[in-house]
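Below: the structure, in C-alpha cells.
Removed from the display is one protein chain of the complex; every other protein chain stays in position.
The block that comes next holds chain A.
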Amino acid sequence: MTDLISGGTATPRVYKDYARPLWQRVLLTREGAVYAALILVIVVAALSVRNFGSPITMTYLLLDVTPILLIALPMTLVIITGEIDLSVASVVGLSSVVLGTLHQGGLPIEAAAFVAIVVGAIAGAFNGFLITVVGLPSLAVTIGTLALYRGLAVGLLGTTAVTDFTEFWTDLAKSKLGSTGVPTVMILFVLLLVVFAIVLHFTPFGRGVFAIGLSSEAARFSGVHVERTKFILFVLTGTISALAGIYYTLRFGSARGDNATGLELSVIAAVLLGGVSIFGGRGALHGVIAGVLLIGVLGSALRLANVTSDVINIITGVLLVASVVSTSVLNWVRAKRTRPGEPRKTR
C-alpha cells in the first residue's frame, strides 16, 4: 500500500504516517510491541498465577529490578553509540566493598558512599580512557575490567561481608512511599530517568549519541565530539553502577565482593529487549524501562508459579534471542526489498 505513494519525495510518507490511527502509530513500533507484551504478561499472570495479583508483588518486583533500572539508563546511551559496557556489575561489587570497608574503618556512611561513587566514576573513566584515547574496542576493554574490578572487590574484602550499617539507611533502601507499596528508591530512579530522557531525546548531546551509533565518521564530520561523548558515557555508567552498588549494599545490609555477579547480563538483556539496537543508532529510554519490567514481571510470575530457575533462565534467554533475531531478520528482509532508486535504510 505504501508503494503507491512512495514516489521519492519525503512529504507523502510523512503525511501517510500521521494519517494512520493513533493506536497503530503507538503499537506498531518496537517499543509498542514491548509494552503490549508487558501488559499481556501482567494480565495473564494476574489471572492465572496464584498470589501474583497482590500489591506486595509490585513492591518486591520494583525492589528487585531497581539496580537494573538504574544501570540501564546510561547503558542505553552507551549501546546507542554502538559500544557496550560489560564491567557494570563488577563496579557494583567494587563500590559495595569500598562502601563497606570504609564504613567499617570508621567513616560515616555518607562519606563512604561519596568515595564509592568517586571510585565508580574513576572505574568508568578508566574504561573510557582505554576505549577513546587508546582506541581499543569496548567489548574487549570491559571484558578485561569486568574481571579486574571484580578481582579488586573480592581481593579487598576477601570472602567476608561487612554488615554493620546504620538501620536508618538500610531501612530507607527498602522503605515504601506511605501505603502505596512503591519503594522510596523509585524517587531517585524517576529523577535520573527524567535527566537521562531529556539529555538523550532533547539535547544536541543526545542527537550526537544517536549520530555516533549510525555512523561515527559522519558524526565526526558533522561536528560531534565522538571521543568526548563516549568518554562521558563510560564515566556515567561507572558512576550510576556505583550508585546501584550502594543501593544494593544497603538493601541487603551486606557489603560483599561478589555482590551482583552476573547483573551486567540482565541489564544488557533488558536494554536490547527494550528495542535498543546492539549495532547502535536506535533506541528509546521508555522502551528500555518496559524491557526491564517485562523481564522482571516474567521472572516474578514464573517464580510464583514454581517454575525452576533454570527454566526461567531459558525462557528469558529465548525471549531475548527472539527479540534480537526478529529485528535482524526483518532488517535483512527490508534491505532485500529496497529497490534501486529508493532510499536504502541500513539500520
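Structural remarks
In this text, a contact is a pair of C-beta atoms (placed from the backbone, for glycine too) under 8 Å apart; a residue touches a chain by one contact, two chains touch by 3 or more; residues count from 1.
Note that contacts and distances are computed from a predicted model.
The complex includes a chain that is not drawn, and of the options "Peroxiredoxin family protein", "Pyruvate dehydrogenase (Acetyl-transferring)", "Rhamnose ABC transporter substrate-binding protein" or "Inner-membrane translocator" the UniProt name matching it is "Rhamnose ABC transporter substrate-binding protein".
Among A:118, A:172, A:278 or A:319, only A:319 touches the chain left out of the display.
Touching residues on chain A toward the chain that is not drawn are 2, 6, 10, 13-14, 17, 20, 24, 27-30, 32-34, 36-37, 40-41, 44-45, 48-51, 54, 56-57, 60, 64, 161, 163, 170, 174, 248, 252-254, 256, 258-262, 298-311, 313, 315, 318-319, 322-323, 326-327, 330-331, 334, 337-338, 342-343, 345.
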